[in-house]
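Missing here: one protein chain of the complex. Every other protein chain is in place.
The letters A and B name the chains in turn, as written, and every chain counts its residues from 1.
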Amino acid sequence: MSRTVWIIIGVVVAVAVVVGIVVVATDGGEISESGAGQPSPVATDVSGTVSVMAVWSGDEQASFQAVIDGFNELYPNVNVEYTGAGDQLPTVLSTAVQGGSPPSVAAVAQPGLMRDFVNQGVLKPLDFASDVINENYSPSTIEVGTVDDTLYGLLFKGANKSTVWYNVPAFEDAGVTPPTTWDELLQGAETLNASGVKAYSIGGADGWTLTDLFENIYLRTAGPDLYDQLTAHDIPWTDDSVTTALEAMAQVLGDTGNIAGGTSGALQTDFPKSVSQVFSDPPAAAMVFEGDFVQGEILNSTDAEPETGFNQFAFPAINDSPPSVVGGGDMIIAFDDDPATQAFVQYLATPEASEIWASRGGFSSPNTKVDTSVYPDSIAQATAEALANAEVFRFDMSDLAPSAFGGTVGQGEWKILQDFLQDPSDVQGTQRALERAAAQAYGQ
Amino acid sequence: MTDSSITAEPPNQGAPPTADEAGADPGRRRRFLVALGFLAPALVFLGVWIVYPTVYTVVRSFYDRSGDAFVGLDNYGTLFTTDILLTAIRNNAIWVLVVPAVVTAIGLVFGVLTERIRWSVAFKTAVFMPMAISMFAAGVIWHIMYTQDPSQGTINAAVRVVSDAVNPPGVLSGAAPSGDDLRGSAAQGYRLQGELKAGEVAHLGLTRIPASEVKDGVQAVVPATVEGGITGVVWRDFKPGGGGTAGEVEDGEVGIPGVTLRLTDASGAEVATATSGADGVFTFPDVGDASYRLGIASETFRESYGGVSWLGPRLITPAIIIAYIWVWAGFAMVVIAAGLAAIPRDVLEAARTDGATEWQVFRRVTAPLLAPVLSVVFITMIINVLKVFDIVLSVAPPSVQDDANVIALAMWRTSFGGVNDFGLGSAIAVFLFLLVIPVLLLNVRRFRREA
Partner (left out) sequence: MATVAGHPETPLIEPVDRGEGLGHSIVRALSHAPLTILLAFIGVMWLVPTLGLFFTSLLPASVISSEGWWTIFSTPSNATLENYRNIFSDEAITSALLTTVWISIGSTILPIIVAALAAYAFAWMDFPGRDWLFIGVIAMIVVPIQMALIPIFSLYDRVHLFDTLAGLILFHTAFGLPLAIFLLRNFFVGIPGELLEAARIDGASEIRIFTRLILPLSWPAIASLAIFQFLWTWNDLIVALSLARSTQPITVAIFTQLRQFGANIEIIAPAAFLSLTIPLVVFFAFQRYFVQGLLAGSVK
């Protein structure tokens, strides 16, 4: 009897082997239809297919499609296939790379993810587009996409995260004018509260809103050099500079009577809600700290009008810090370098490509050659100019960190800052927790 | 081993000869090939898509995150020392303890009760419908149910209707005193520090009152003293821009109408109440010679019901379990109802004629006959619950996914959700598989018993 059991098992194994052989037989090795690495002259008779994967969905996807249409006017024979993956992009992309089938081009928001891919050796350097990129982008932007002196990423869609959005009537009722310094901000917050509206709306359910707030404070209290060191984890999170920044942050988070919904409410508030509740009637709060993309959310989910209903001011200076911008954005990375992909990436680096999207709204271009008059309104123009002209520009620290520390829901910096929101008095404990998580994630 | 020891053999007379009898049968080989022909497609599918990945995953679980280095049992060590995974294991235990029992019980109750109503099809349809809804859509649905803000979340809105009817919110919810002389809290009400006597004027300055609530406000006035009485003013002590002096009625500061003021004597007993007018002025005429205290009752400041944070870290697992029961109760009900319908009526009737009560009939006759069906439901639910994944992913907001974590979700998040540790992820998958093995043995035993 047991012999026959083995026969059955044998059959199954044999089938598996046959399948395996088929697999091996059809495996054509590395896909290399394009003379890989050969810089080919870009011409309009380029043909081929470029698959693109990015987070953009909805309106953003429509805008990017308009950019693709602009590209196809120049290169009618290139077929660009776009796939939106939403916030699942890192997951979907990692799986695709793990399985050996990445798209030609992807737009990722996390330089850390790009670095991972570089280390895995799956990314192609953007040398073929370096001329057009160097011409159009500032060194600090290019630096973000550079790993070990090689350019792998193009910051195509920028985000100015150093903005604060406020309810204009609420500020007017309270007689508060947009603050330019941290002390004015705190003072104004108190006045707003006395006028009957909570000052702050905190989207604490999303950890990244808290990291953005921390980074804005830290860049101003500690300065860009320490910011870079902390980003690289060259200084520990228990450093005094972090203490200073967290204490400043606690001045906001600890003012619990002045936060919409109080501490527990803030922890339950996700980003969209943190925006919409500032512009509802009556407003739950007067202002919300977040980037230029807040405008899209306001226009989409509230009835507030630009300038009369909502407006923004730059994140205030702390101790006379210079105009500083913490930025984020989506970086174009290439897994292929066939002529069609090269042509597409080069096109994206041109001001024309950025202007197509910029004119449609919801887009801040780090491209310095973009004509800022194409932005659809003065608010978008102001945030985009602040991004392009910042004296100090630094990329979002948590996006530069290993994703286990700076980009994963429910752990690392996101989670620890949520705990800090829960109990803003425990600065030391927060620092120790951050340091522990960072040490683990940075592999030290 | 012969077939007779674990006869899966159907109880029929004309069965083909068993394998051992067929030892010398020249047709045996042919029959084997025919059987193989019927089985082959299934074996290919199971081999390639289930057996091979399972083996792969087991092997992978002994390697590090990149898959290059053999690490032995390290991943399993991590599994049992990481807080997040321990939470997942604990939550899964809660799920297994609660859900199969509750779902089976609800299914049984519904199944029995629907036997007694005429419109049982309508009821069953309503309860069974969620089965057709994807876990993902169920997540969207329950987000709408659970939102904390009572003006948006269905459950909290319903609770607010009741809560606000019992404890109506005050006219000045959220207001606070502008100076130090008003002491107390919103919950206890505020009271002026000093004592008042006839002929004095009280200033009760309040702040944190939204401009929209005093839109048509009238300039506050400091009333004149009244012989033998106490007068005063309640006003919004706020000047735009934050200037002005606290406690002083200034130009542009408006009176608050409709505030109930309470005058108490030395013993704390209420002597009189008054209500402020449009300019905030109130009067207690003829109070006599004694000293009094003046305050505003807490009802004035009572806030509207704020809602339970169902999706907060403490309630998230129960909240998701409720959503899950909502989905699966219909399944249990329909299966159990079918089982009930299959119980022969004459057996029940015989028991009743013998004078058994309904409860005795249920316990002695219905329950034993229903046991196999109940165990089908129960075991199906255990398997489902051990693998529960997408409803947790879609109901739990990102900030509490750690608190709501379950093993299958931990496996997915570890492998794909940012950590990208396929070694640890594989170990979690293997651990999950080990957990379902007892259920599997149960299933196999049942199969052997039945066969």
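Here is the rule we go by: a contact is a pair of C-beta atoms (placed from the backbone, for glycine too) under 8 Å apart; a residue touches a chain by one contact, two chains touch by 3 or more.
What you are looking at is a predicted structure, and each value in this text was computed from that prediction instead of being measured.
In the full complex, the hidden chain is touched by chain A at residues 1, 3-5, 7-8, 22-24, 26-27, 51, 53, 55, 57-58, 61, 81, 83-88, 91-92, 95-96, 98-101, 103, 206, 208, 270-273, 276-277, 280-281, 293, 296-297, 300-303.
Across the interface with the omitted chain, chain B contributes residues 3, 6, 8, 10-19, 22, 31-32, 34-36, 38-39, 41-43, 45-46, 48-54, 56-57, 60, 110, 113-118, 122-123, 125-137, 140-142, 144-145, 147, 151-154, 157, 326, 334-335, 338-339, 342, 345, 349, 352-353, 372-373, 375-376, 383, 386-387, 389-390, 408, 411-412, 415-416, 422, 425-426, 429-430, 432-433, 436-437, 439-440, 443-444, 447, 450-451.
Throughout what follows, only the chains that are shown with their structure count from here on.
Our note on geometry: chain A versus chain B, Cα centroid distance of 32 Å, whole angstroms.
Every residue of chain B that touches chain A in the complex is listed here, in rising order: 1-2, 19-20, 36, 40, 43-44, 46-48, 51-52, 84, 148-149, 174-175, 178, 207-213, 236, 238-243, 306, 309, 311-312, 397-402, 405, 416-420, 422.
Within the complex, the chain A residues that touch chain B are 1-2, 4, 11-13, 15-16, 19, 90-91, 94-95, 98, 116, 172-176, 187-188, 190-191, 193-197, 204-207, 261, 264-265, 267-268, 270, 273, 282, 403-404, 407-411, 415, 418.
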